[in-house]
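A single protein chain has been omitted from the complex, and every remaining protein chain is retained in its original position.
Chain IDs A and B follow the sequence of writing; residue 1 opens each chain.
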Amino acid sequence: MSAAKGRPAKAAGKRLNIGAVRSSFAPWNDPAAVPLVRFEGVSKRFGDHTAVNDVSLDIYPGEFFALLGPSGCGKTTLMRMLAGFETPDAGRITLGGEDLAGIPPHRRPVNMMFQSYALFPHLSVEQNVAFGLKQEGMPKAEIAARVVEMLDLVKLKPFARRKPDQLSGGQKQRVALARAIARKPKMLLLDEPLGALDKKLREETQFELMDLQVELGMTFLIVTHDQEEAMVMADRIALMREGEIAQIGRPEEVYETPANRYVAEFLGDVNLFEAKVSAIEHPMARLAAAEATDGFYVLDDDCPPAGSAVSLAVRPEKMRISLDPPPAGTHNVLTGEIWDIGYTGDWTNYIVELPGERLIRVARANASRFVDRPIGWDDKVWVTFDADAGVVLEQ
Amino acid sequence: MKRTLPRLSALIPYAWLLVFFALPFLLVLRLSLSDSALAIPPYTPRIDWGGGIDGVRAFIDALDFDTYKALVGDSLYFNAYISSLRFALEGTVLALLVGYPMAYGMARCKPGTRSLLLMAVILPFWTSFLIRVYAWVGILKPQGLLNAGLGLLGLPDADLLYTPAAVQIGLVYSYLPFMVLPLYAALEKQDHTLLEAAADLGSPPWKSFWQVTFPLSIPGVIAGCLLCFIPMVGEFVIPDLLGGPGSLMIGRSIWMEFFANRDWPFASAVAIVLLITLVVPIVLYQRQQVKALEAGR
Partner (left out) sequence: MRRGPSPFNLVSMTVGFAFLYLPILLLVIWSFNASKLVTVWGGFSTKWYGTLFQNDQLMAAAWVTIRVGLISATLATVLGTLAAVALTRHGAFRGRTLFSGMSYAPLVMPEVIMGLSLLLLFVALGIDRGILTVTLAHTTLTMAYVTVVVQSRLATFDRSLEEAAQDLGATPTRAFWQVTLPNILPAVLAGWMLAFTLSLDDLVIASFTSGPGSTTLPMRIYSQVRLGVSPEINAVCTLLIGAVTIGVICWSIGMKWRERTATPA
């Protein structure tokens, strides 16, 4: 998380541009838009294990879509069914309106970038890139021109005659990318594309992939277990859990308004307070909870009627921590003692022990290098948050 | 389309093995239940397909266990089985005793030396088995090299050729690479930090060997022993060239029945009994082989 927040200014400027273009891009809200890929009630079992359970999902042309989830959640199986390497037990997958059932992988107009890259070790870089074009029976001159174009695109022209085992990890990744897009597929599937790269290279590559996707106007489907990767790159994220989709939405939607506890806990850190709705005073709601003597005072969006049991989810960075008591009349006040401090450079995480041995996490950006009174171990602190900081989740 | 190649690829070798490997065993079984006769091929009965059901019935009626009765009645064959198993067992143990220190030493060499030594173990395997056994005749015979060497040292002659000891030497010598290779494979992939960990936890080297190295190499030991034991039991060339009349082995008995006595049904019966003796070790070996080869799947 911290890396995304602490992005250098230049990259941030670039991000703003794309963001400005993309903010108007929301075909999923347009009832007239035709999806490129439709999963309709797709299920897949391996023996006793249900890998994918009744998943329905639309991906629109030009979208950068991420399947996110822990290992074994079915995201890779879902992608492999689209590529044709697994056959669904139930449901339908269509691409551009055409049912893909019975079409073998080599006749599907999608290409995949494999997790381990799967570069052919006996072929040179240019031969790897040309492989798919040769299968189409493209004329030689055209193949040569396309290979040069692709290698230019991924900045690998000087390495054309090398064998894959003479390349670095980042270069291999680019060859795999060039090979997969050389056929200009309707859709590019990326299976954990950055998993094998180190942190720094991964961040750079994220932005390159985003630029490339916009440049090519191609639809990308990425499978990843890394939430930061999904948040940074994707237009929409489908968060998966045990073969089912837990939530689909823009990154900021799934992060800021998680649909349930699983989503809230999987993405970033969250403090969850078990509470009961004591009164609805539209647009606000009052919640009673063991941790707060005066209760919580929050927005009543999606809040169930009074008397319902709910969880209030508040992200650590949306809480304020102070050595001084807040002015009288402040809502959402918690008091406790510092239990632990984790300093990560850009952020400091405070673990605060509330009465009843309840621990919560509060994050504070280290906006300045010096403070008057640093917060130390065992200090008594006040933690507050705004009425719109938390999300009420039904239990 | 997707399934054409796989189906074909399985079907051709499958059919080949059924015709040239499985079917012949059924023929051996059938022949072992037939009467011997002095015709060529020297056996009756053959199914008279022209006779229809009656022909088949006549064929079945003619089957009998006479050859097996004769086999059980003759202590020569019982002794041959027992002595084959003993030769193979002793040979396997000796090969293990010679092969383990070799494999262990190889595994501890530097990688470059290691592959050279590995090559040296494999090389004899590529040269003719028959020739390597034959070389021992020149060494072991009464006017051979061994006695010449013993004479130089002032020691009495040892007449080893055509004795059980010569067979034993031949078995260990010929099958040693089969023992060393699986042992080396098991020892070579062992993580040396395991021994460091054992030492760090206070174990002296000889104890580490028995508590860490050896137990981890047991799959290799089993593979090596089976790979030696099974073919040793049915061995023909070694007892024939190096053993005297006293070195009874069952492979040689089958050969004699077949080529010298021309009693095909009896040879088949001896072969069937040998096969039954080897079923357990062969199945064990199969299991181990499947496990090793399909571990990567």
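Keep in mind that, in the parts below, a contact is a pair of C-beta atoms (placed from the backbone, for glycine too) under 8 Å apart; a residue touches a chain by one contact, two chains touch by 3 or more.
Every value quoted in this text rests on a predicted model; they were computed, and no experiment measured them.
Peer 1: With respect to the chain omitted from the figure, which of A:M112, A:L177 or A:V392 is a touching residue?
Peer 2: A:M112
Peer 1: Among B:N79, B:Q211, B:N261 or B:Q289, choose the residue that contacts the chain missing from this document, as touch is defined above.
Peer 2: Only one listed residue reaches the unshown chain, and that is B:Q289.
Peer 1: In the complete assembly, which of B:L17, B:L155 or B:I218 touches the absent chain?
Peer 2: In the complete complex, the chain left out is touched by residue B:L17.
Peer 1: So which bits of chain A touch the chain we can't see?
Peer 2: Spelled out for chain A, the touching residues are 83-85, 104-107, 110-112, 114-116, 118-122, 131-132, 135-136, 163, 165-166, 179-180, 183.
Peer 1: Just the residue numbers, please: which parts of chain B touch the chain that's not shown?
Peer 2: Counting only chain B, the missing chain is touched by 1-2, 4-6, 9-10, 12-14, 16-25, 27-28, 31, 41, 98-99, 101-102, 104-110, 117, 119-124, 126-132, 134-139, 141, 143-145, 148, 173, 176-177, 180, 187-188, 190, 192, 195, 226-227, 230-231, 233-237, 240-241, 251, 254-255, 258-259, 264, 267-268, 271, 274-275, 278, 281-282, 285-286, 289-290, 293-297.
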